[in-house]
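Just one protein chain is left out here, and the rest sit where they should.
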Amino acid sequence: MPEPASAVALTVNGALVTVERGTTVAAALLMAGVATRTSVYGEPRAPLCGMGICFECRVTIDGVSHQRSCQILCEPGMHVTAPATESTNNAEGRQSSHREA
Amino acid sequence: MSVAADVLIVGAGIVGAACARECASRGLSTVVVDAGAMGGGATAAGMGHIVVMDDSPMQLALTRYAQHLWRELAAELPPSVEFEACGTLWVASSEEEMAEIRRKRDLYASVGVESEILDGQALAEAEPQLRRPLPGALLVPSDAVLYPPCAAAFLMRDAIRMGARFHARRRVLSAEKGIVRLEDGTQFHAPHIVNACGADAVRLLPALPIRKRRGHLVITDRYPGFVRHQLVELGYLRSAHSITTDSVAFNVQPRTTGQLLIGSSREYGAESTAVNHALLSAMVARAQQYLPGIADLQAIRVWTGFRAATPDKLPLVGPWPEDESLYLATGHEGLGITTSLATAKLLIAALLGEKAEIAPEPYLPARFLGASPTPQHNGSAMSELVHASEKSHA
Partner (left out) sequence: MPASPANDHFDLLVIGAGPAGIAAAVTAADAGLRAALVDDNPRPGGQIWRGGAHLPAPARQWLARLDGSSVVRLQGWRVFDAPEPNLVLAEQNGATDKTANANPALAVLHYGKLVLATGARERFLPFPGWTLPNVMGAGGLDALVRAGLPIAGKCVVVAGTGPLLLAVAAHLAERGARIAAVCEQAPRSRLATFAAHLFFEPGKLWQGARYRWAARTGRFLTSCWPVAALGGDRLRSVTLRRGSRQWNVACDYLACGFHLVPDTELPALLGCRIVDGFIATDELLETSLPGVYCAGEPTGIGGVDLSVLEGQIAALAVCGKTAEARLLARKRRRRLGFVHALEQACVLDPELRALATNETIVCRCEDVPCAALRERDGWREAKLLTRCGMGPCQGRICGAAAEFLFGWRAESVRPPIFPALVSSLAWGPARQTQNFSAAGALSENSKETP
């Protein structure tokens, strides 16, 4: 099932990105060098499993947050926002709580 | 046979942990045993809503006292407990309920609990995700939320620091007449035994008037700021104190992580921890009625837990008249997280023969024995709602 080599244009954080048809959003973000997610401690994260299991590739697609980008194909005109921030005002506190827990 | 301790507490939920901490702080040698880990039962299943409730004057006295104790303790709580005084919004959905809200405000004011009525516009500004229009709500700013397993662990660790000993994964077979027998054959002798087993208390003392009341909770992924207060519907008025029908109520809590807890449901007669999908559907549909946008959030987990429900919706705290060694600290239904600290204070006063800071009589187990009639509770009937929601029944 070879893919037709037609291009798909989408935006990543407002910047125009062009990929081959059949490319997942996760692959497009890796190409663009954009982390998908900021972790609870504030670390940049990117896809790990590539197959919809690890949830590290969650991004906001067309305004909807927590979408697994490795399971979604790029569509023309799609707007992707990343990294999604998981940090909350409590992130610092959580860190210290782990140490004493 | 040697005596293991002055006090042997069965159950390491938040109530048992709070009692252990209180006992240890007063110099009593204290041993706690639990069939599982600390805070692993109903404590882990509950929402962790520290809330003043007015189902009855006795409940109001207990929860108000408890809330005061939590506020005193707040500065000592580690960040893992995630204590946050986000306040409760009691949401009205009709003018009839607004009248109830005014009554509630006046009642709270009469006992010194601050609250504030929000009209529809102020409510929409406070919680933009709530459906519009709604007539208004009562804000109780002193209410708070916390993460119950870590709260229980904090209390237990504090108890251990003061000399208490904790035995995890030791199932108790019997606890009476000064002897606690474990499944592994061990016997502990103690002059005072405290049954703090939540809904499981009946297993050790079948005479207790406690029934399991199952609840469901849903937790979402992180959506910081989606809601800001604990949101509870006041729309409970039209359904009476039904104890025969399964029911649901809108009750949503913002966690400090940005996650949301969605409740609540209540059902008698369910023994399994399996999800009741029909009830879960109804519960979620109810939440969507108040917070339409919640439909689009990702739910990551659903679980159930068992409240320890008593007929008069008040806990059983104090001596059990038929066994002079036995004390109870159970039957908290949906208010175990809130009232754990107050329960510990009442228990230690009973153990040491001291005067408690609030009148202990309404909560004494003796009320269910002999000729003493079941106390009346003709309050606003709102407690059932939060009983259902908080699910703490430790």
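In this document, chain identifiers A and B correspond to the written order of the chains, with residue numbering beginning at 1 in each.
Rule of thumb we're sticking to: a contact is a pair of C-beta atoms (placed from the backbone, for glycine too) under 8 Å apart; a residue touches a chain by one contact, two chains touch by 3 or more.
Bear in mind the structure is a predicted one, so any value in this text is a computation, not a measurement.
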item	value
Residue of B:Arg211, B:Arg286 or B:His332 in touch with the missing chain, whole complex considered	B:Arg286
Chain A, residues in touch with the chain not shown (by the definition above)	1-3, 19-20, 22-24, 26-28, 30-31, 33, 35, 39-41, 43-56, 58, 61, 64, 66-68, 70-74, 94, 98-99, 101
Missing-partner contacts on chain B, residue numbers	36-40, 44, 80, 93-94, 131, 149-150, 153, 168, 218, 220-221, 233-239, 242, 245-250, 262, 275, 277-282, 284-289, 292, 294-303, 384-385, 388
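FYI, only the chains that are shown with their structure count from here on.
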item	value
Inter-centroid spacing, chain B versus chain A (mean Cα positions, whole Å)	39
Residues of chain A touching chain B in the complex	40, 64-66, 86, 88-90, 92-94, 96-98, 100-101
Contact set on chain B toward chain A in their complex	78-80, 82, 150, 153, 221-224, 256-258, 296, 298
